[in-house]
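In what follows, a single structure is set out as structure tokens and then discussed.
A single protein chain has been omitted from the complex, and every remaining protein chain is retained in its original position.
Chains: A, B and C, in written order; residue numbering restarts at 1 for each.
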């Protein structure tokens, strides 16, 4: 049991810190959920990529540094501590890339990953459908075989980033008459500007088009954009949800930085005698630390060959509820200024509110924790 | 909409207050969950009865004053504010008596109610069985027809007061082969000292025998101790759970008095600058007031002829969770003294912990609220 | 003693509810958010016709007397409908001018407020429960400001800022300048009463907002199907909604009692519980609607975005808790 950093890791940390100190924009970029901000964030991805900081954990051939999870965690700590911009490429990097690395052909990896790393191609996810949210397996959008590829038809929704992104990935029904809903699904990538695609941006609570509906009308997808075997889409999609993704979806560094900002706000605005707020600030500090340490332990388990499983559900419930509590504390510290739309906590608060629903609702995650980690009998679902 | 007390009610309040000031024991009685305390509390019931304060809402012929719910609430406020003892007759008065008043014969009422009012006969409830807790309808203890009455066999459990009480009431299966579990049940009263009855006291978390198991082996119950029609026990038992019982099980006066004691403790021990504790004391004060006002409104609805229904579930969840929060706040105010078994908050804290389970678990109550008050579809239960 | 609304009170609330129910308030809110105040002004006139604004002014000035219970029941309906605008603030200005007892001032402003001719807004000193911002000053004919020193002025509203609720605009009235209307301890006293009324009416509005959020969410979970069943049949969903109902049901009688007494502790208790219940209802609504609840295009958002600012307006939970214990604090 050990938390000391090796000299090599410390050197990596120092290198990241120095680079970030030199390059992080001195004033925040516009929100990445706006056209202008999206472009600025894309440029920032290119800047990161130029010095190989955009995807440190990827193999070098695709633009990474081939470092392990520990280094990735260190990089993330430094990244968020430096106040660096949000990652507009996050969907591609944390959802699609692990799938490509596990299941794609060498040709696909070589073709898709480098432009993802550079921000040249930005990816949207296209999982949910209007009638398939928590019950994802019930999706009905289909891909029909055609010469040299597939024709996609149907509707996807809640596609984050889709308003401004270039391409999207998701699973589609290719064998409609299977006995179980998880069968006959195929994992595909498609162009958001292809003929037959209509993207309708959807305004978030603050009006920003943080997600979109995607209408698909016989959209052609060449065979080269099918990942893995047709019909194996569910298995492929699920195989990467249980792995390190649980750890890399929201890095501890983000919350350590947020807890640091909250503590600074408390020092600036808080009444030291107000223990009710003090306790909530302390809880945020301790929670960020707990999340960090939980992640270090999970990284050590992976390094020792342990498999990840339903722990990612623990992780998901923890960070999403933590994030809301942290932002509510900030708003309570701000008092009358809490509702100012131009306040620096307003957009992060709105963003935090999506956490319990996003990436598998916390209700479903708690069912998973109870059934898979505690072995409770499966109920009706 | 009006909260002003009539002159008549104010006079009643003054009379109660004066009597209590003269008669409430100057030092607390021993715990009513001990033999010695049980006897002391029985004597207190007799004292109350002598001046017709034990059952103010009952008809005069049975020892009451025939006053309405408003007067009962006023009496309870004065009673608990005066620091008067817990009511050892509570099970009989709040659970059995309403059933008798609604469903029993005149002979039964005349025979059973006066000694209940005087504390001469103290009643235990005998509802639960080892395999029938939340799922009360699944009970299996049976009553078999015999000449002039019934023979009870089986096992009841969690019978509060049964360790020292005189008689008990409950429902028993008299028609074992009915298609639905709620059918073929009969409401009976029986003597805890009758041949064939074995009472095994069960120690509560603090070791006091607050409840007991009752083993029944062909215990004879004469026909005169059957309430209502044989086979109608479920309907009879349920018909009084939805009425005023929801209001009279735990009177607002109890919580107003407890919130007052908590506020006094806070003034005595609390750091005024400790807003974390201040907020919880304020919540206790506001919660007691909310419970009081909710009850006044319900009393007004009854007076206007409104029917009570699932509101008693709202009531139950509210007071039981309120009660725990209040006592936890007191313990936190006490600091290192919180764990002293001789502290005045220790036994009430232990008592509060049973609330969410007692009288229908809060999980079941929330199901009822959702299904009956909000109209949500019945799930599997 | 009959702690229930009278038939007349219930009828009045029903009238408002019916008027607002057919007034397409969501469209009014969306216009208001875009800075188009016309439909909101028009709805104000129709509300005035029910006598709502008369409930915050004495009979001498076209009012019906200061009738907090009736006014509170009315404001529950405004919250339920999601009515935009400085509704609390206009009523509070009416209370302020009524309490001040300056006949010239009362004559100048009260009949117009009662008749619903214009909105008014105001700020009060911190000690009276107010914050630094005036609500919707850009839509109000008058912006009143009471200073810590007890000066009542018609103030220039200053720069307009956006709120996380797009139907709210904030501005910080100029500290000095503007017509001086009154000054002295009477102003400070009237401001204290006014702060309580503003808090009470905000509590009422919160209760209505919470009830609307609950009703919409209950409706949604009955029809939304996942895993082959309405999501409202899942126990986790049921229990969240049961808790939401519980919080609202135990907040309502506190509101009524506060309206009867307008005592500081009672008003603070009502605001605390109504505000928290509405905000919790919003969080539950958001959770149970899933992603669609997070969109601005669903009308649910109109109430969702109100819940948190109203929870804090005219008395944060912390300020209300302090007030609840204040009367019994020794010394």
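What we mean here is this: contacts are C-beta pairs under 8 Å (C-beta built on N, C-alpha and C of every residue); 3 or more make two chains touch, one makes a residue touch a chain.
Since this is a predicted model, take the numbers as computed values, not measurements.
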item	value
Which displayed chains the unshown chain touches	A, B, C
Contacting the left-out chain in the complete assembly, out of C:80, C:239, C:280 or C:321	C:239
Given B:70, B:143, B:354 or B:373, the one touching the chain that is not displayed	B:354
Contact footprint on subunit A, counting only the chain that is left out	1-6, 9, 70, 263, 267, 272, 275, 278-279, 281-283, 285-287, 289-291, 293-294, 296-297, 299-301, 303-304, 311, 314, 317-318, 363, 365-367, 369-371, 373-379
Interface residues of subunit B (partner: the chain not displayed)	128, 131, 133-135, 138, 157-158, 202-207, 211, 274, 276-277, 331-332, 335-336, 338-342, 346, 349-350, 353-354, 356-358, 361-363, 366, 380-381
Residues of subunit C (touch criterion as defined above) contacting the omitted chain	234-236, 239
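Just so we're on the same page, only the chains that are shown with their structure count from here on.
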item	value
Chain whose Cα mean lies nearest the overall Cα mean	C
Per Cα centroids, the chain farthest from subunit B	A
Centre-of-Cα separation between subunit C and subunit B, whole angstrom	40
Where subunit A and subunit B are represented by their mean Cα positions, the distance between them in whole Å	53
Overlap residues in subunit B, where contacts from two or more other chains coincide	275, 278-279, 379
For subunit C, residues that touch 2 or more chains besides their own	229, 234, 237, 318
